[in-house]
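Left out: one protein chain. Kept in place: all the others.
Coming up: subunit A.
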Amino acid sequence: MGGMTGRDRQRAALLLPALLLLALGFLAPLATVAWTSLRRAGHFSLAAYAEILASPVFLDILLRTLWMAVLVTALCAALGYPFAYCVATRARRHAGLIMALVTVPYLTSILIRSYAWVAILGGGGLVNRTLIALGLIEDPLQLVFNSFGSYVGMVHILLPMMVLPLYAAMRRIDGALLLAGRGLGGGPMPVFVTVFLPLSLPGLAAGSALVFLSALGFYIAPALLGAPGDYMLAQAIEVRVATLAEFDVAAGLSCILLVLVGGFLMLFRRRIVSLADDPASTPARVVGVAGLRPACAASAIGAVPGLRAALNAMGDAVAPLAGPLLHLHGAALLVFMLAPMLVVVLIACSSAPYLTFPPPGYSWRWFMALLDDANWLEAAWFSLTVSTAAAVAALAIGTPFAFGLARGRFGGRRLLWLLAVSPMILPHIVIGLGLFFTFVALGLNGHPVSFWLAYTVIGLPYVVIILLSALGRFDVDLERAAANLGAAPMTAFRTVTLPLLAASFVTAFLFAFLSGFDDLIIGLFLSSPRGTTLAIRMWEDIRLEISPKTAVVGVVQLGVLLVAMTLPMLRTMLPRRRVRTEA
């Protein structure tokens, strides 16, 4: 890089801590997985792959994984698009609140949400009891521990990933364009098809790519809610490690999953980059470029006279119904999103000694039971300290990285961004396996340090994404003004940059913390008598006895997070700091 100035070199140096972390805690473990998959009995060998490919169930599992990922993506798109459309165009006044509600499920672990679905869909659960009480059915329907249960759980978890980018893309659409379409003689339906739909497609593409990639590596929801034999790839890997101890085959399967996800990731790269505030491109340009091709296709549709007439007629017929239908769909989807949270709260306050819904009565007994359980408290304390330390580290490493990426002018920034966020996108089961191999080799497995390192790696993407987006919106002139007024660089950072980005730092910390605190998959690999996380305790509890203790943890977590989220809002209501100018 001959054209790099001294300042650019300084900014590139800001990336080093994160790159070091990623090399040690992410790339090296992935390399170890690849290495392990190619070794048997101390020699180079393709035996693991031969075994995998020869196995009759492998193709089943692979196809099932792909099929489930496609179906879940399609379901999320079909449910999420009208929802995002309704919020972005018809409920703009309450949009902030609604989108906050959509993200609430994000704040509790996948584990707790899946657990709630067992309570809702199980034989003695909410749905079946309601249907029986209404006299619609006599025997409970099998709604969970089959593929239906898997789909419900996966869609519930992945829906926000679809709705958020869709909503963001839709909000960027200039309302005047729609009016212009109407003014040029388009009915509501043709205008939607020729103007709104093409402009919202980048959001749909980004959401679909994210949902699809995440679904490929899913573990918890299918394992808890699916049929026992219906493995997805991630479960197959876990079984090889935990039950069969076939490490090379597990590694081989992991490599296949990694290549699958990595391949699709490279394929969808632009779509995903477009949704984050990529430092190298403005949203407008991304929308412009990505929307161009579908826009051409859509205008071609509009040009066919018969089709246009049909669309017009359809629009006129549907128009009076569209509003109520959209609102009904939106409300139903919100209920679907939030129901598990509500159920968790009710179960936690149950007086019953086992999981049943609705609870026969209410008491604090499970809160007390949790406080009396030394194992749970110890695990909670362990999770809390390890995740906090990891979030602090992710923030300390991710902040300079985000600044370097946002302010530096050097090549390869897009690739560096992709590297830093890929621990969020690549399947955690593969990362977990790699960390397991690495830490075992180092004699560190189960040591708190191993958890700390792992959670720093998976927390980093959240810090980078949130801070980059905040820095993209930050007016650099404010820092220049501070310097111009006499503030040295660190003073300018402390007095201007830091206070203005405080909310983003808190959010970044919170998400980094949660990514570790809610982790189950990596913890399953790393856990040992030396260290067990709360998520692992809950996992064991759910699989063995299903007591409401897990729900109590969910309620506590939800409560703490809701308070944490509302505190900043309260702060803005306080009067602002003042200089006393009265001499």
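Assume a contact is a pair of C-beta atoms (placed from the backbone, for glycine too) under 8 Å apart; a residue touches a chain by one contact, two chains touch by 3 or more; residues count from 1.
Note that in this section contacts and distances are computed from a predicted model.
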{"item": "From \"NADH-quinone oxidoreductase subunit J\", \"Na+/H+ antiporter subunit C\", \"ABC transporter ATP-binding protein\" or \"Sarcosine oxidase subunit delta\", the hidden chain's UniProt protein name", "value": "\"ABC transporter ATP-binding protein\""}
{"item": "Option touching the unshown chain, where A:263, A:323, A:412 or A:499 are the choices", "value": "A:499"}
{"item": "Candidate in contact with the missing chain, chosen from A:137, A:483 or A:563", "value": "A:483"}
{"item": "Residues belonging to subunit A that touch the chain removed from view", "value": "3, 475, 477-478, 480-489, 491-492, 495-496, 499-500, 576-583"}
